[in-house]
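With one protein chain withheld, the remaining protein chains of the complex are depicted in position.
Moving on, here comes subunit A:
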Amino acid sequence: MIAMEVRKSSDVSLREFGCEQNLLSRPDGSASFVQGDTSVLAGMYGPAEVKVSKEIYDRATLEVLIQPKVGLPSVRERSLEQCVRETCEASLLSFLYPRSSLTLILQVVHDDGSLLSCLLNGACMALMDAGLPMSCLFCGVTCAINADGEIITDPTAAQEKQCRAILTFAIDSTDRKVMMSSTRGSFSVHELQECIAVCQKASEKLFKFYRDSVQRRYSKTV
């Protein structure tokens, strides 16, 4: 089930994004998310058996694994995993599955900038596809501040190299609040607040896209 969206230049411009759900047969939920040239594949397993050493008595144990395109996972992937895991744990109703494990595996297919937001979007679509109960949806938006002080949303890798700050936010669908933020570089408080406002505006397009793609998926079956 593939859905594509094209965004022309507006005040908040995102690259062309698309997603496909339920494309892998083994995982309980799977999704692929594409933003411009950045592409990510997500697979979700659970609720499944958990090792006694890792079990939590009142919640599900969520494990996120990010595999880079080339090479073995390193410290960079570990920090991305922590960001994704904290966002997922905030939105999943994990108290419904105590002493179980939920495993989310994200494979980077191509990285052309805004990788963390693409991972977050792919994770949310995979969680929805698996049918896991959530309190809200979440999406990831990246923006970069270049040397002139302009804010660029959804930057490519080339744009990210020239910018003095890169900020990624995870936004929730109910109140448009910031669930997680990951930033690199130097910026002022005023610029931070501007970036949050821009990302909240951009998140509306993503949530509308989520809703449309889920609607298309369910319209096919009787």
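To be clear about the criterion, a contact is a pair of C-beta atoms (placed from the backbone, for glycine too) under 8 Å apart; a residue touches a chain by one contact, two chains touch by 3 or more; residues count from 1.
Please note the rule applied: contacts and distances are computed from a predicted model.
Novice: I notice the complex is incomplete. Of the names "Exosome complex component RRP40", "Ribonuclease P/MRP protein subunit POP5", "Ribosomal protein L9 domain-containing protein" or "Calcium homeostasis modulator 1", which is the UniProt protein name for the chain that's not shown?
Specialist: Result for the unshown chain: "Exosome complex component RRP40".
Novice: Would you indicate which residue among A:14, A:50 or A:195 is in contact with the undisplayed chain?
Specialist: A:50
Novice: Can you tell me which of A:134, A:166 or A:179 touches the chain that was removed from the display?
Specialist: Going through A:134, A:166 or A:179 one by one, A:134 is the residue touching the chain not shown.
Novice: With the full complex in mind, choose from A:38, A:87 or A:101 the residue touching the hidden chain.
Specialist: Checking each option in A:38, A:87 or A:101, the one touching the absent chain turns out to be A:101.
Novice: Since one chain has been left out of the picture, which residues of subunit A touch it in the full complex?
Specialist: Residues of subunit A in touch with the missing chain: 22, 28-29, 46-50, 91, 93, 96-101, 128-137, 172-174, 210-211, 214-215, 217-222.
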